[in-house]
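Entry: chain A
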Amino acid sequence: AQDEAETITAVMHSGLRVLDPIITTAHITRNHGYMIYDVLIAVNENFEVQPQMADFEVSEDGLTYTFTLRDGLMFHDGEPVTAADAVASLKRWGERDSGGQLIFDVTASLEATDDKTVTWTLNEPFTPLLDIVAKQSAVPPFIMPARIAETSADEAITEYVGSGPFTFVEEEFEPGVSVTYEKFADYVPREEPADWMAGGKVVNVDRVVWTTMPDAQTAINALVSGEIDYLEQAQIDLLPILQASPDLTVEVRDPLGFQTMGRMNFKYPPFDDEKIRQAALMAISQENVLATLVGNPEYYSLCGAIFGCGTPLADETGSDTLKSGGDAEAARALLEEAGYDNTPVVLMQPTDVVTLTAQPVVVAQALRDAGFNVDMQAMDWQTLVTRRASQSAPADGGWNIFFTNWSVPEISSPLINPMVNGRGDDAWFGWPEDPALEELRAEFIAADGAEAQAEVAQRIQAHVLETVNYIPLGQYLTVQARSNKMVDMIQQPVPVFWQVDKTE
Partner candidate 1 sequence: MLFRNRHFDDKPVALEILGLSVATAGDDPVPILNAIDVTIREGETVCLVGESGSGKSVTSLAVMGLLPKGALEVTAGRIELEGQNLLDLDASQMRELRAQRISMIFQEPMTALNPVMKVGDQIEEVLDSHTKLPAKEKKRRVVDIMQQVHLPDVERIYGSYPHQLSGGQRQRIMIAMALILEPKLLIADEPTTALDVTTQNQVLKLIAELQESHGTAVLFITHDMGVVAEIADTVYVMRNGDIVESAAVETLLRSPQKDYTRRLLEAVPSLVPRDARPESWADPVLSVDGLTKIYDTRGFFKKGRETKAAQDVKFRIKPGRTLGIVGESGSGKSTVARCVMRLIDPTEGRIRVGQTDIAKLARGELQPHRKHIQIVFQDPFRSLNPRWTVGDSLIEGPLNFGQSKAEAMKHAAELMELVGLPADALGRYPHQFSGGQRQRIAIARAIAMRPDILVADEAVSALDVSVQAQVLKLLDELQEKLGIAILFITHDLRVAAQICDEVVVMQHGRIVEHDTAENVLSQPSHAYTRALIEAAPGRHWDFAKFRELSLHQTETA
Partner candidate 2 sequence: MLGYVIRRILAVIPVMVIVAIFVFLLLRLTPGDPAAIIAGDSATPAQLERIRESLGLSEPLHVQFVTWVGNLAQGDLGTSIISSQPVTRLIGQRIWPTLQIGTLTILLSVLIAVPLGVLAAWRHRTWIDYAVMTFSVLGFSIPVFVIGYLFIKLFAIDLRWLPVQGYTSPSESVQGFLSRAILPCLTLATIYVALIARMTRASLLEVLGEDYVRTARAKGVKEHIVLFRHALRNAAVPIMTIIGTGFALLISGVVVTESVFNIPGIGRLTVDAILARDYPVIQAMILLTSAIYVFVNLLIDLSYTLFDPRIRY
């Protein structure tokens, strides 16, 4: 009977290994979360907060938020969803998510006032609360049964029960290889049409199988030969193969895409010196990085905005050299002026992540051209993530610079952008000690209205690039490819499998 069931086979960008959507920021786990869990509120295409599991209400003084669960919500184990489940889930999420932490810093109480009602009371107004709770990335507050949500936030959950539109087929789960979801028959979608993460999640297929193909080549071949239906991220250089096939549709999944960036270590020479950081920034050309990483200019754009081009707070102050191809001469001069003593720059290069192999190589060359002594050290990504947490000197297992990518919504505001944080050892890897930045952030939180926020954001942009807190290297789009049999797929950053249908 399974053969006749309508199944979508999708190749995702990475293998699903961690099943706890709260404990990790990994996108694949977030996507998994959207399959089997539901959220209280969600954003639509215009980033407007919409009700999903719950309607919401904000008190006049902005101190009390009330969420009322809609009827018919049920977990996969048959139990109804209660306000207590939502409260436990939010609390666990609040311990892990940086945005959540900010809210809980000002929270007076979070309680289930009855079976259907969650009341969230603050000590002081916190305007972005709804935006943070509704955000689709990195860690959305997924609602799970209270007994599961009571697991410590540092330990992975071991039971995978949600109230989302799909159920997780545990017996068929092979970590890193494949995961199977089945339509949850008792899910009651909202009435409204689906709109990004908001609206009715109407499931039209019986099963969705995610598989991983470690080899991009294999995935492309499999799609061309009709063995799979969907490819979440197609290698852009290989698009011509896909485009040549009349049975396939190739499209950009999410108009914002990703920001790629480099981050320096503020603790050790040479990048403890602002001038030298500026010299580095000056040496780098976004075009070179992006062309190498992506290739086809249709799918990348130069962008100097730390909050991402295409977002409300976008501003490109200070990024001229980055966008105009770098200025090796000026960088050289600046280096000399700073008295650079040829201290080696330990540049970490991951070898096993396709979207991160080009940046280090291109930047290393640019830095060398500007007179830096670059010690590029290749390592696998896991060594890199371990090593970047090390505050030792570069010579003793520390580092000077590394690169990573962010989905643009994840960095689109000073509240959530992890790099924009000047709290020294408590800041993100690189640990800048920057009170001025902290002040600017406080100003942003306090700012009233979009215009005021934009103004502060613009000053943050200028400050970040001036002090070279980090180096935005531009934006690129990911391209999805699907069989033409798949229709009505929602276009958005998170690939979701409601609404989509499969024709024969």
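Simple rule for what comes next: a residue touches a chain if its C-beta (ideal position, glycine included) is under 8 Å from a C-beta of that chain, and two chains touch if they have at least 3 such contacts; residues count from 1.
Basis for inclusion: all candidates are chains of the complex that A comes from, given by their letters.
Note that the structure is predicted; figures quoted are calculated from it, not measured.
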Answering which of 1 or 2 touches chain A in this complex, the right candidate is 2
Show me the residue ranges of chain A that touch candidate 2 in the complex, using the header's touch definition.
15, 17-20, 23-26, 96, 98, 138, 152, 154-156, 158, 173-178, 211, 213-215, 217-219, 221-222, 224-225, 227, 352, 380-383, 385-387, 389, 391, 397, 404, 406, 418, 425-426, 428
